[in-house]
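Here the complex is missing one protein chain, while the rest keep their positions.
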Amino acid sequence: MLNHPDRLFPADSAVRAIARRLFEAVERLPIVSPHGHTDPAWFALNEPFPDPARLLIVPDHYVLRMLYSQGVPLEKLGVRPRIDNDETAPVDGRAIWREFASRYYLFRGTPTRMWLDHTFEFLFGQSTPLNAANADQYYDAIAECLQREQFRPRALFESFNIEVIATTESPLDELKAHQQLRDSAWGGRVITAYRPDPVIDPDTRGFAANLARLGELANEDTNTWTGYLNAHRRSREFFASMGATSTDHGHPTAQTADLAPAEAAALFDKVLSGRADAAERELFRAQMLTEMAAMSVEDGMVMQIHPGSMRNHQPAVFERFGADMGFDIPTPTNYVSALKPLLDRFGTHADFALILFTLDETAYSRELAPLAGVYPSVKLGPAWWFFDAPDGMLRYRELVTETAGIYNTAGFNDDTRAFPSIPARHDMARRIDCSYLASMVATHRLAEEEAAEIAKDLAGELARRAYRLPASV
Amino acid sequence: MLNHPDRLFPADSAVRAIARRLFEAVERLPIVSPHGHTDPAWFALNEPFPDPARLLIVPDHYVLRMLYSQGVPLEKLGVRPRIDNDETAPVDGRAIWREFASRYYLFRGTPTRMWLDHTFEFLFGQSTPLNAANADQYYDAIAECLQREQFRPRALFESFNIEVIATTESPLDELKAHQQLRDSAWGGRVITAYRPDPVIDPDTRGFAANLARLGELANEDTNTWTGYLNAHRRSREFFASMGATSTDHGHPTAQTADLAPAEAAALFDKVLSGRADAAERELFRAQMLTEMAAMSVEDGMVMQIHPGSMRNHQPAVFERFGADMGFDIPTPTNYVSALKPLLDRFGTHADFALILFTLDETAYSRELAPLAGVYPSVKLGPAWWFFDAPDGMLRYRELVTETAGIYNTAGFNDDTRAFPSIPARHDMARRIDCSYLASMVATHRLAEEEAAEIAKDLAGELARRAYRLPASV
Partner (left out) sequence: MLNHPDRLFPADSAVRAIARRLFEAVERLPIVSPHGHTDPAWFALNEPFPDPARLLIVPDHYVLRMLYSQGVPLEKLGVRPRIDNDETAPVDGRAIWREFASRYYLFRGTPTRMWLDHTFEFLFGQSTPLNAANADQYYDAIAECLQREQFRPRALFESFNIEVIATTESPLDELKAHQQLRDSAWGGRVITAYRPDPVIDPDTRGFAANLARLGELANEDTNTWTGYLNAHRRSREFFASMGATSTDHGHPTAQTADLAPAEAAALFDKVLSGRADAAERELFRAQMLTEMAAMSVEDGMVMQIHPGSMRNHQPAVFERFGADMGFDIPTPTNYVSALKPLLDRFGTHADFALILFTLDETAYSRELAPLAGVYPSVKLGPAWWFFDAPDGMLRYRELVTETAGIYNTAGFNDDTRAFPSIPARHDMARRIDCSYLASMVATHRLAEEEAAEIAKDLAGELARRAYRLPASV
């Protein structure tokens, strides 16, 4: 047994008993996954997943970063340099797997270990801890599974009991996979979300080309401020037609601005010209958050802000391998001043909805809970990324609830590209929420009936409401 | 039963037993309330409190902000727009109460819920949880109580077992209620505290008029730096004659300065002229903290600094309804550099006493405990505002004690304008302190006899000492 039935519940037997009761009532509720990074093509094409290493290791930046931190070169983990003339042979999946398995002990105490053990046992039927000795046995067993029909993406979607899942696409994506899904007879609910960073952040490589392409796709002149904004509008409409109920913005900071239209237009021209300095580029991103908020008020899409990551901290690794190699590092993030221009304009608007995330835990109790606890438009997204882990999630509730309560939070989202880990992640979140609630019950801060209601709300209902995703009938 | 006798004690039965023993010895000790915002006129006039909504909902910004965050307009909660020609009829107390009662579940997990349940049960005799169905029954029962003699302010003061309570007034307040109290035969100890923000902070609306009025009241020429400082001196003397043993300063930051007298005088002139820019206005506030410290050394008043709140974050709400609508949001607050000018001058002075508060929990262990743990003048005030809650208070002790110990903290103060909640707030603080101490005993970091001594000190003695309030005989 890799996963104890009482895992993550409080150690105290009385509190554990409460947590267990709360969890039993939510354990099998459908999964609502309103924000994440799975590939819609998996569900559109429904092809078998590749080998175990390329399913579980190569694309998972949590796994890559830990192994790299302990001296394993990325090349040995199957990561391909992004140079044009790379002629190295692809590393064998089994070789990658052995590198990983022999160092599986490095993940002790991390959520990755728990997600993987959950996947190993409940998806792939393993019952002994992975190590160097059984690496091949694990590899063969998983590889064998992946050939079977019930391990194809759609079958997994169904067996995972996913009610709805949102992918994330840029406006430059034509959403062909989403179109295919809509054209198909399959009933799985896979929707997109609008993530316009590549056409908003002037620091994006190829920004000018991106704007040109946006213009083509939207049939608008993105050389003018008005045309550019209209292109966003067209693009958002298209995304909404493919199920999107939310937008997402991964800026380096949470800075917003509210310039007069003429100023904004002049800033756009300067940015377009490539002559904008760092402060102007930051101001443009800031202004665009407010423009996006204005469009959200128009079209009803919920706005998410995921700020505070310094992307690609190591330039040599970025040059050689590109993004998402584990080198995105959190930075101190201000919200109270930064969001003021946007909130001054839309913070109390009845139609506006904004979900805030952070990689700076100091903001939970100091800034985010106080903002969410008064602004009707603001909800707090769950513990994110490095904090989507047992202790991180528990700190989130302890730091947020006393000021913002439960109902100003947006439930859970898994935010993952690691599709097989989705059940494990929701399982972890539900266990931690139930543990938190159990401790509230045991210290007589909540009645158990109240806690049971909250546990259900946290397991899906708050996410449905926050993301405007009505339950399927 | 709304309040379990073991509420807030640790879940572990052995630790809980220790907490219970510690608490039993302090539960009924008199309440020392050295800092807060009750209205001295209540005690001076001793009139009945108005209806339940106007006692418990309308003036409580914790309640307003939560309801507003979930979409209830402030108008529906009885808040009056501050426009001159408002002709809307006052909202009926019962209607407000129903709005509140039907959303009482929103407060789950918040301290407001616990304070109210304590008030409902122990003050107003309720025993079933408030909800939409019993809203009217609650309303009628509370309204009926408020008509009775033993629910008048003085009777409550006595039944709450309040040893002393400090209110907070500005130098522009003539302290007539305090004078009435002194002139009365009633023995309740109600003292004032000197809060000069409206005549120190140039960003206050009507600052020039405030200064003129200060001059009149103090009979000094507040158009000159010397006269202005003397006006403070006269005003502080007057406050001291009305029992004040402390001053309080709610600046946006903890910045202090120590300018040469001529520089300070020139800065004052510029501020008075209305031409000072933001940096100069901040410098003036900074200089005035040091001037206030100098006067504290002269007159023995304990100085409190409550920094770090960005007041009235939402301009439209502020325009329409004014301050204290729940839109004061904490900001990152620096102490180590900010306080250096003041501490350079007075930090080791034997007669100086400074109590520091924060809305930025990151400062507890990084800055505040290290400062309080070495400067003889500095004590730490208790967990404040958003952090005056079970988890917030526990974090405070855990983050502060290892560096500053127990005896560099200033005990508890309730800092509230919600008079009926005062017993609930001290009850909560004593329970959390006893729970913290019980966990120290259970992990053999303290002997139980030591913990018992500390529990008594925390329940009143440390506040008496820090605020220079000798126990009544």
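Labels for the chains are A and B, by order of writing; each one numbers its residues from 1.
By definition in this document, a contact is a pair of C-beta atoms (placed from the backbone, for glycine too) under 8 Å apart; a residue touches a chain by one contact, two chains touch by 3 or more.
In this text the structure is predicted, and so the values were computed from the model without any measurement.
Q: Tell me which of A:313, A:417 or A:456 is the one touching the absent chain.
A: Residue touching the absent chain, from the options given: A:313.
Q: Which residue numbers on chain B touch the omitted chain?
A: So the residues of chain B touching the missing chain come out as 10, 12, 14-15, 334, 336-337, 340, 343-344, 347-348, 350, 362, 365-367, 369-376, 378, 398-399, 401-408, 439-440, 442-447, 450, 453-454.
Q: State which residues belonging to chain A touch the missing partner chain.
A: 3-4, 6-13, 65-66, 68-71, 105-111, 114, 129, 310, 313-317, 326-327, 329-332, 359-362, 386-387, 389-392
Definition applied: only the chains that are shown with their structure count from here on.
Q: Could you grab the centroid distance between chain A and chain B? Build each centroid from C-alpha atoms only and quote it in angstrom.
A: Centre-to-centre distance between chain A and chain B: 40 Å.
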